[in-house]
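Just one protein chain is left out here, and the rest sit where they should.
Right, chain A next:
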Amino acid sequence: MASFKSTKIPIYPKLGEKVTPDTLYWKNYKAPVQIKEFGAVTSIDFSSLAPHNYAVTASTRIHIYGPFSTEPVKTFTRFKDTAYSGKFRSDGQLLVAGCEDSVVRLFDVSGKVALRVFKGHTKGVHVTDFTSDCYHILTGSDDYTCRLWDIPNSTELTSYKEHTDYIRCGTTSKLNRDIFITGSYDHTLRVFDARVEKSVMTMDHSQPVESVLLYPSEGLLVSAGGRYVKVWDLLKGGQPLVSLKNHHKTVTCLSLSSNGQRLLSASLDRHVKIYNTTNYKVVHNFDYAASILSLALAPDDESIVVGMTNGVLSIKHRKSPEEKREMVGKQRMQPVYRIFVKGRNYVPKKDDFLVSKPVKSHLAKYDKQLKKFNISKALDTALESWRRNRKPEITVAVMKELDRRGTLKNALAGRDEQNLSQLLNFLIGNVVDPRFTPVLVTATEMILDIYQAVVGQSSVVDRQLVRLQELVEREVDYQQDLLEVLGMLDTLFATSLPRKECFSVFDGTSSDFENP
């Protein structure tokens, strides 16, 4: 005696992204905290010191935020013009920033007034950074030069004037105190060695370079400019490795996740894309409200901070494990119908004689009715309002099952005005859904057959019938248009394909829709 086989509810493929470990990881962030700054947020930098404060450069100020604060813990306002590139030193004690007024200022994190002021550039300084030995500062400016400064003496050490356009990005090596890389709007990336007079390596990005990033191993260099993100192999003399084109507007900022396995790129197209650094495929994507100018990740990916052109700073914090567990606990609590738990956690002892209880399979309500051949009741249960609204696939599956049993007509017949209008409502809502069309068209035809005689007796039903007709007519028009487009595409493909005896056929999904 086989058990009753329940109605199979087809699982329709979920549209959208697939669930991967990456998506799970990157989705595990809380809702963003948004802070309004005075102007476009051009730079964000995390301190490597323990509380991991971060400096946000926007307009003429630099705010320093604590990891969970929404108010700045510190503000530097001594800028005459727009400030750029607020950067912490690796010990977290000093902060350097460039300015549109061509002056580079060095601050003590605890102080307010600039400790040192480096003057020498003739135009705005967009790039500042500390070298790895912590005694020098690298700056890059719109006057096409990049310079090295000595902190103790506040003197200029060297100046390189090789770029032919604005220098808008640069980074220093964390392993070697003499090496640094700059990217410029002249489409080139240059690697400099402070011990040598000239640049040691030049790479052509073929787009104005907006951001550069060195891998922790410093064997690979990532540059962003235009819509492209390019990866260069420095050990092979600057050979291009990959070119990624996943954004549709200029890529403005690059960042590495803390373990170096994922690369993040932010762009003016309001997206942040996350790449796997082994195969450079996009594994996740964040959407933001405005064009993104700056992006930074806290150590251990604890938070993602994004600055946008509209001056909004968006901070996402990672969910703590406790919160996650809480969520799971809540879900487990949900079925409250089983209150009696006595003996449920009893573990049988060694000598206990175990009497196995037959496993009782729970059937859904509509299945119970179907089992008893109560077809009308089964359809009624399937048409319950929450089910037909939330899970129309169940209602459709039950209809299909009834159709298979040859009793759909009987189940649809004999309904009063309210029931019928409910049914028609469901049809209006779902009949054009390509997943449900084949079943619902038969149901619609049957309903029209059955209730032909009562048309005109109820204004509600009549209105719904008219709506249904309009809907179907519109859908037929759509289908016709689609077929026309398909035909056009076919001719295009036919002309573009080389004349060969064989051809592959592109599967056009066109469902024939009958006018009931």
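We adopt the following convention: contacts are C-beta pairs under 8 Å (C-beta built on N, C-alpha and C of every residue); 3 or more make two chains touch, one makes a residue touch a chain; residues count from 1.
We take it that contacts and distances are computed from a predicted model.
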item: Protein name as given in UniProt for the chain not displayed, "Translation initiation factor eIF2B subunit delta", "WD repeat domain 75", "DNA replication complex GINS protein PSF2" or "Pyruvate dehydrogenase E1 component subunit beta"; value: "WD repeat domain 75"
item: Residue among A:Lys74, A:Arg405 or A:Arg467 that touches the chain left out of view; value: A:Arg405
item: Missing-partner contacts on chain A, residue numbers; value: 1-8, 10, 18-22, 370, 401, 404-406, 438, 442, 500-507
